[in-house]
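Every protein chain but one is kept in place in this view of the complex.
Showing subunit A:
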Amino acid sequence: MTTTQTRTDAAHSSGNGLENAYAHGRLGRRVPWLVLGATMLLSIVAFALLAAAGSTDGFNIVGAIMVGALGYGVVIFITSLLVEGMRQAKDRLVTALVTTAFIIALLPLISLLYTVVVNGLPRFDVEFFTWSMRSVVGEGGGAVHAIVGTLLMTLTAAVISVPIGLMTSIYLVEYSRGGPLSRAINFFVDVMTGIPSIVAGLFAYAVFALIFGPGIRLGIAGAIALAVLMIPVVVRSSEDMLKLVPNELREASYALGVPKWLTVLKIVLPTAMAGITTGVMLAIARVIGESAPLLVAAGFTANLNYDLFDGRMQSLPLFVYNSYIAQGTDAQAYLDRAWAGALTLILIVMALNLLARLIAKIFSPKKGR
């Protein structure tokens, strides 16, 4: 009460005697930004002094920003509490916290991309894409066997899972009438989405070990493990896309006497094609980075192998893992190759993601009529 009293007194005693009822008792628009600038500056100066004094090795930019953000939260809370009262102070504190949460999430992303690019570039050369690791010890060598293996296994997985996934979603959207089979499929597709990737690998291994005996590692087993992971993703995304196709289109087609299967094939699928393609590309992007199932089902090797049905097959994620876990005589060479492999992998996944979004944007059916 007393603070309100003094504030009104101050307002009355100021120049023109008129007060703005809306701006009264609020912080000015610029005040939060000024507070932010001041706390950040203080924090950066403090950390620069620490670095200059030698108590930290190098300037800790992450620490400076974090301490600055923390300081901003405290200062703006107290300022707002004194001027605006508790409710506004809480609001400003939460705004600061929520923004900080977003910045904290950016830190690992920036750090990760930066480290991968910086460490990956030294070996991101022609040799890396033309050599395999056959009888390479120490420096040199490349990942062509891993890239070939990844492409072959992922493509095979896509060839297996896209028809099954697409037909299942067609069943769910066009043919099922909410019977027990469709309810079971719906439930178990959700269950499949949650299968840990390594369990999918164990499954593929168990199947092939029963047929060919224990210790078997095949490229096709890896592809099947990836397909198990990919099918539910394809089913869910294509189901969503098929549901978006307006019913009027189907009815117009039936009214013209077109049979159901031709309606699905010529009307529904072309309309939903852009979305389905996007979903498939995102599913591929998801499984191309999987390493655990391939470690179990396809094993690793240093040799180039084009045959899915004969012997072990290397893949890019496993190449990275193996170079890191089993560092040979020249450890730095192995680490460099691991980082270069990681850079290649990230580039492939990002390219697939971008391409998927581009397809969705360009080829999606035009709205309006």
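A few points about this structure:
By our rule, a residue touches a chain if its C-beta (ideal position, glycine included) is under 8 Å from a C-beta of that chain, and two chains touch if they have at least 3 such contacts; residues count from 1.
In this section, contacts and distances are computed from a predicted model.
The protein name that UniProt records for the chain not on display, among "Zinc ABC transporter, ATP-binding protein ZnuC", "Copper oxidase", "Phosphate transport system permease protein" or "Aromatic-ring-hydroxylating dioxygenase subunit beta", is "Phosphate transport system permease protein". Screening A:Val35, A:Ala69, A:Ala157 or A:Ile170 for touch with the missing chain picks out A:Ile170.
For the options A:Leu41, A:Ile78, A:Ala252 or A:Ile325, the residue in contact with the chain missing from this view is A:Ile325. Here one chain is not drawn; of A:Val94, A:Val137 or A:Val159, the residue touching it is A:Val94. As for the chain not pictured, it touches subunit A at residues 87-88, 90-91, 94-95, 97-102, 104-106, 108-109, 111-112, 115-116, 119, 163-168, 170-172, 174-176, 181-182, 184-185, 187-200, 202-203, 206-207, 209-210, 214-215, 228, 231, 235, 259-262, 264-265, 285, 288-292, 295-296, 299-300, 317-318, 320-321, 324-325, 335, 338-339, 342, 345-346, 349-350, 353.
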